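Some chains omitted; the rest stay in position.
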Amino acid sequence: MTGSSARVSDQTTQHDLLALQWPSPPRNILFVRKDDDTAVHDALIEYTDHIKATYPETNLVFEPYVAQQIHDRFSFPVYTVRESGSNVPYHAKVDLTTTLGGDGTILHAASLFATAKSVPPVLSFSMGTLGFLGEWKFKDFKRAFREVYVSGHPSVLPSKGGNADVTDGGSGPRADSMTGWSNIRGKSMGSSRSSRILMRNRLRIGLFDTSGERLPHEPPFAHQDNKCEDIFALNEVLLHRGKLPHLAHITILIGSPPHQRTLTTAIADGFLVSTPTGSTAYSLSSGGCIVHPLVSSLLLTPICPRSLSFRPVVLPANTLVTLRIDELNRGKEIEVSVDGVRRQQGLRAGMEVRVVGEEVRTQGPPGTRDWMGGVPSIVRSGHAADGEDHWVGGLNGLLKFNYPFGEDG
Amino acid sequence: MTGSSARVSDQTTQHDLLALQWPSPPRNILFVRKDDDTAVHDALIEYTDHIKATYPETNLVFEPYVAQQIHDRFSFPVYTVRESGSNVPYHAKVDLTTTLGGDGTILHAASLFATAKSVPPVLSFSMGTLGFLGEWKFKDFKRAFREVYVSGHPSVLPSKGGNADVTDGGSGPRADSMTGWSNIRGKSMGSSRSSRILMRNRLRIGLFDTSGERLPHEPPFAHQDNKCEDIFALNEVLLHRGKLPHLAHITILIGSPPHQRTLTTAIADGFLVSTPTGSTAYSLSSGGCIVHPLVSSLLLTPICPRSLSFRPVVLPANTLVTLRIDELNRGKEIEVSVDGVRRQQGLRAGMEVRVVGEEVRTQGPPGTRDWMGGVPSIVRSGHAADGEDHWVGGLNGLLKFNYPFGEDG
């Protein structure tokens, strides 16, 4: 990450939310938007115009194909990562990610950091209906961005530079000068407020063939250099029978050798290992319970199990869970998907998916603490200064949790 | 159906099971077996040898590819239906179907009658573990077949013939003579006992394109002449997202125009309309309740609905249920499967599946009553002379219904 990588403070009275602190202002801002939606596209233009005008030192970064579409709309250069030939990963260059779209857009943004142990903060906007992961309405984008930008009472520091490798998405020169917060100071309502961060744990996922060798992941989750390492997921990993309307057989093992133990064999449509964040996604539809994102855990949820007695299970996040494709599936491939993206190549009998909750740590002295692991999600602030606000609000307002019987007003 | 088509009597004290009555002995016996299983194949040989030796007037009928595999094992001719050029449907020729395999084999046998309003009785055997639909252990095959053959105190009548169109599966001449029950009389333990029949209702299913025109079904469910008529299913019809790990949108309408009404739009992995028989199949895995096969009803069960408030619904069997592929699926095909067989061609936005429970009627004076509709499943008899036996027994013995907690013996 660049020199302006965010830090967190846990000196907050609010339930386990962290406070965002920048050592220097965020500089390289990655914009991720939903595809094929004109309103979203127009909003993106409005958003980026504003950012560039108000925070001229920032660099605007896009995914290559978006940069391609968008670069001649601007008078200033835009940047991208992973152009052909390049193999600089996003997390090495991006200080802040901001999304326009729904939960799917946030998941996609997270997938760009699927090989990164440390992910920059995510500020997400939705255009219409709020998603469950998305925190801000687009109409508040100016206030929201400012709040994030100035978060953490920072002293005004000269830029440490260090983002030379960001590739120009179009053709223009690099925007290089940076003066920190000084030029926006006057506009600040007082830097007394820090943005609050919900650190969302991810899953660490590895695929293994029948001889225990690693299988490569596929884009967008793949490692730059195709090293077959683990990837990270925000919601879940899914094994599924796919299009064949017959039962899949998946054996679930718990723990690491030599303490590994068979939990059971699921005979089912499929099987999910989810994060608490993912507990309100697919797992919810499959009958899983709702787990607060701060409960350090993994959810095991079967999909349509041919059993009366398969209840969802919640394990400590540090449990290694192995899903082994059973011999009884011989001949049939089992589909594997991560956060809603299906791997082209399915898994055959004997292959394994190994999953564990990522370790989340903060390190360093209070106030200048860095974190490792987790997707730092910037939480909506509002009149209700309550840390639970957004999550309880989402349950009631979006998921219609325990929605009352009877006629509507 | 041939002249020896079975009749039923409802003059039974046992809960709603019917008694099987043949006007003359069943003559054309269709053997359906599980594929790719040597033990099953060997059992089939043993079974057919026994039948031909003991009931020489019977004709042994097989599916074409089985007849092909098997015909030179026998010294007597075997028959088949639907050879190339032929378009005689099974139900016009078969007096009794007998299966060797599991539930899947029974479903397959039923699919051969998917276009028939009247289905001959089914006597099913399993080799190993009993299925939930299958009633008899193979080791009892001699007793079971005899019991069925002599069911209903029949007077000995000369054959009425009338099965001339049954095609020889190999090359031999037609076995034609038939003397009724006379030659097995001596072996009868007394014809006081009738085989009991559980009449399993089916679904009637039509597919319609966006302009309301019928779409053809695909084999094995297709009509001989490719007339686009309704087909019948024993378990369920399934709509599913298939291999794409994204939500399907399916609108469910209830009733016939002009009284048709939208129940809801399911946003889900898929949606099931099941028979009570199918309530212990896929619907059970999706959280449906267990419905006794004699409750005249349809089950609506969503698969992984993105909703906290989608509870399975049970409707009267005579309700017309329409599943309409929603515009929100535009671009994606929704898979449709019947009794575990997927249609190659999926459904696109605006297309509909229309489902209603088939009407089951018995007609004619008591004792010589014919039936229309339903799959007459010959129920296992045993020491417990209870009609509920097999169903309650299946719940406890096979599905482990309310299986007690605690250590096993």
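Note that the chains take the letters A and B in the order they are written out, and that residue 1 is the start of every chain.
Keep this in mind: contacts are C-beta pairs under 8 Å (C-beta built on N, C-alpha and C of every residue); 3 or more make two chains touch, one makes a residue touch a chain.
A quick note: this is a predicted structure, and the numbers were derived from the prediction, not measured.
Within the whole complex of this structure, the shared sequence is present as 4 copies, and 2 of these are drawn in position.
Here, only the chains that are shown with their structure count from here on.
The touching residues of chain A, when paired with chain B in their complex, are 238, 240, 242-246, 268-269, 282, 284-287, 303-309, 335, 337, 340-342, 399-401, 403.
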